[in-house]
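Only one protein chain is missing; all other protein chains are in place.
We call the chains A and B, going by the order they appear; numbering starts again at 1 in every chain.
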Amino acid sequence: MLRLERRAHPSTLMMFASPLIAAVCMLITGYLLFILLGKDPLHAFWIFFIKPLTTAYGIGEWLLKATPLILCGLGLSIGFRASVWNIGAEGQLTMGAIAAGGVALYFHGVEATWVLPLMVCAGVAGGMAWAAIPAFLRTRFHTNEILVSLMLVYVAQLFLGYLVQGPWRDPDGFNFPQTKMFTDAEMLPLLVDGLRTNLAFVIALLLVAVSWFFSHKMFAGFRMQVSGLAPAAARYAGFSEKLNVWLALLIGGGMAGFAGMAEVAGPIGQLQPTISPGYGFAAIIVAFVGRLHPLGVLLASLLMSLLYLGGETAQMNLGLPSAVTGLFQGLLLFYLLAADIFITFRLKSHSRPMEQVRPVDALLPEELI
Amino acid sequence: MSVEQLIPIFASTVAAATPLAYAAFGELVTERSGVLNLGVEGMMLVGAVAGFAVAFHTGSLGLGFAAGMFSGVALALIFAVLTLSLQTNQVATGLALTLFGVGLSAFAGRDYVGVTLGGLQPLTIPLLSDIPFFGPLLFHFDILVYGSIVALFALQWFFGRSRWGLVLRAVGESPASAHAIGYSVIGIRYMAVLFGGAMSGLAGAYLSLAITPLWVEGMTAGRGWIALALVVFGTWKPMRVLLGAYLFGGVTILQFYGQGMGIHIASQLLSMLPYLVTIFVLVLISRNPKTILLNQPMSLGQSYYPHS
């Protein structure tokens, strides 16, 4: 009989291997799924994972879609490390887009260089403000931030719907629920002509480095990590719990808000009822698959972005439903959580060999004895 | 507004409240065993699509509801294996379950978008349903509405009087103690999680088979999360959870009757109400941390795996 047994030390190998194992398991499931749907699995794989990256345009799209995932994923992973469960990045992204869009509409036609930076500030501030609600309610009234941040996603989306169908609707837009198109001065500059990848991707890469510096080099980042790993130890050390919650939510909200700004001032170019295919939720998966580490988040974002892109290509070329993307994303996280077990545990058969035994002096958890 | 006009409002309040009540009852049992399953939304969605699909193909609503429950159990089983046998983080796994459920239901439901079928009809109870005013008001509901009332009393009996209810509470308070005196903590938690899955699946099927009756992608619109909030709001007590569900049912239907009642606010803003009210009641209930500390199962959200 097999059973789980705690390892004497967490396995570093598994820490790196488990995202890969999860990705492989996801691919195997995908293989079976494609067979089930009556597609040639290898061809489908090619369409899904390779074809999108065979053109420069495709690579541009890949990085473009990775950008909001990197931004939201970085912010969430800083929060999750601190055990602050902000799952409302989608709402914060929406509010960031609304705030940035509001600035763009207010200064519509003002062809000045300061408009775009102002939009960035507004986007960050919008996301932060939305995240400040759960932060305030948690620190002041002990209200669970999971539920509040999630409820605010629906509120933000309805608010966006209200704006684009009501006060902010483009009067010349044939009654479509959308705002005016932003002017060039209100759009993020493109990196390469002909591709839609814009400056936000570069900023996202910079923020990967900044996040790493914050989490691994700064005492403030260490403080948040301790708060997440052992709240009692954080209290004992005198780290403020309120500060922890505020920082975690504001950082997450700010990054998500910027992601929203980058969407509307990038590929979309206006406000619409829907501005994100669930980037804020997918970023939760990104954060976990990326091991809550900035570099991991970058890699996980690229993988998740490929899933979005592959889903679209597969829909066009194979007639597969685009919902396959969501399915793959969910599966990926499940497999990761399962594979993660083997970081701290290993499978053992019930008959035990005698190696690995250390003298009593170095024993493990004392409650065992 | 005449008194008779209240009847349909009351009826739709009850209809909107019933799936919330089922999902919250299920989560209540799960949480009382010490397990926090944030996957209610995902299980409801999968329950909704499975129920709709089976009812559509078999023509049997009963089979549809059974399929809804069964698929909820199947998803809950994934959650249980991960969190109970493999000891993954309950919060992360619950979120994963919801994200997976959203994806799976959208994928499985793609052929059923825009299809309609005859929904669950109200029962006509001889004599009682014919009483003027009160008949239509109280005795003109479908069987699952009455079922939710039965479930309330069953839960109250279970927690208050039955031995297994006592065991469940004990496991939720101190799994280590329960293990030490010889109860199978993992086994009991499995049961509680699977029950939660069945109830969530049923709640989802109720949405797609009784209320709309339609399948629409993402049709739960956060009801699973509201059910989670209801358990907190009801301080883990069945009666208060049900009352909370009716309160939310009322808020939810306000948007449909708002215009008729002369409230001229954009529909999107009215639709925000259930979510804003959820936040409001959560603040209200958690304002005093002792309320939560005294009522919340003490081991909620913490993994437990017996050493042996």
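Keep in mind that, in the parts below, a residue touches a chain if its C-beta (ideal position, glycine included) is under 8 Å from a C-beta of that chain, and two chains touch if they have at least 3 such contacts.
Assume contacts and distances are computed from a predicted model.
According to UniProt, the chain absent from the figure is "ABC transporter ATP-binding protein", selected among "Secreted protein", "hydrogenase (acceptor)", "ABC transporter ATP-binding protein" or "NADH-quinone oxidoreductase subunit H". When the full complex is taken into account, the listed residue touching the unshown chain is A:233, out of A:24, A:110, A:192 or A:233. Only one residue from B:140, B:179 or B:223 touches the chain missing from this view: B:179. The missing chain, though absent from the display, is touched by one residue of B:14, B:43, B:120 or B:170; that residue is B:170. Touch with the hidden chain on the side of chain A covers residues 5-10, 217-220, 222, 226, 229-230, 232-233, 235-240, 352, 354, 356-366, 368-369. For chain B, the list of residues touching the undisplayed chain reads 163, 166-167, 169-170, 173-174, 176-183, 289-290, 293-294, 298, 307-308.
One rule holds in what follows: only the chains that are shown with their structure count from here on.
Within the complex formed with chain B, the chain A residues making contact are 4, 85, 87, 133, 137, 141-144, 146-148, 150-152, 154-155, 158-159, 161-162, 165-166, 281-282, 284-285, 288, 321, 323-331, 333-334, 337-338, 340-341, 345, 367-368.
Here chain B touches chain A in the complex through residues 38, 78, 82, 85-89, 91-93, 95-96, 99-104, 106-107, 110, 217, 221-222, 225, 228-229, 232, 266, 268-269, 271-272, 275-276, 278-279, 282-283, 286-287, 289, 292, 305, 307, going by the rule given at the top.
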